[in-house]
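Quick notes on the structure that follows.
Only one protein chain is missing from this complex, and each of the others stays in its spot.
So, subunit A:
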Amino acid sequence: MSDRLRVKKTYKLYVGGKFPRSESGRSYPVSSPDGTELANAALASRKDGRDAVAAARKAQRPWAGQTAYLRGQILYRAAEMLEGRAGQFAEEVAEATGAEPDAALGTVESAIDRLVHYAGWTDKYTSVLGGANPVAGPYFNHTTPEPLGVICVIAPQDDPFLGLIEAVAPAIAAGNTAVVLASETKPLPALSFGEVLATSDLPGGVVNVLSGRAAEIAPHLAAHADVNGIDLSGVADAELAASLEAAAAETLKVVRRPGRQLDSLGLLRQWTEYKTVWHPAGMAAAAGGGY
């Protein structure tokens, strides 16, 4: 009996809840560190980036409009789905990074735990970050964090799964939508994560995953006027990071610089902006209100 040929999968992008090939028609081979060819992945272009931002923009308002409780439930659901496929992801992470199977499984489990962690934060972070402010006047003054909008994440290059989830989860937990540029050499776990999200309850467009070259696509994402924040934590090249930050400044984006470590509340804070409301309290007090 002849040896069976392994069917190699071509991983597609995840944009707006669908799995398109790159608009450019390009793909590139992905190998493990020891040189074994694993699969082909779509090589996203500038226009794929634009389409992903458009999908994320469309999804953002409905996503932010969901109740915080429901957002938490949906993130928890994604964690449930991942738990069921932890073995597959451990294998992919091991193949991508050359890690030992046990270590890879540990990474995947940590990633699942991060999702559950942020699922818990969705209905709490506004209370922790916001609050009522004491003011010297007949006003009720309160501050509340609101999502920035569309966040682009250049995912870590060497930590293709846990690093990605640590970057994406706080952004979407806070009601933003995300366009993720997966690790250039190790994109497969991220693209598989897209497949998991598609079958969880996360609405299409809330997370969009692209695979390709950061140097090619990231400048366009950084300059895109309809992007509100950009996470450069996965940009290894200091020169590229500096130019991306300069491009982002043209349209007033929030930027997370490479190497900036934050705790989970800090990350939620990173992708929100504060709104402070002055509400006349005199009328309400006169009418027997509690202010």
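Basically, a contact is a pair of C-beta atoms (placed from the backbone, for glycine too) under 8 Å apart; a residue touches a chain by one contact, two chains touch by 3 or more; residues count from 1.
Rule of thumb we're sticking to: contacts and distances are computed from a predicted model.
Missing chain, UniProt protein name, picked from "Spermidine/putrescine transport system permease protein PotB", "Deoxyribose-phosphate aldolase", "Circularly permuted type 2 ATP-grasp protein" or "Peptide ABC transporter substrate-binding protein": "Deoxyribose-phosphate aldolase".
Note that of A:Glu37, A:Asp102, A:Glu250 or A:Glu273, the residue touching the chain absent from this view is A:Glu250.
Touching the missing chain, out of A:Ala99, A:Ala223 or A:Ala281, is residue A:Ala223. Checked against the hidden chain, the listed residues A:Arg50, A:Arg85, A:His117 or A:His142 yield one contact partner: A:Arg50. Against the chain not shown here, subunit A presents residues 50, 53, 57, 220, 223-227, 247, 250-251.
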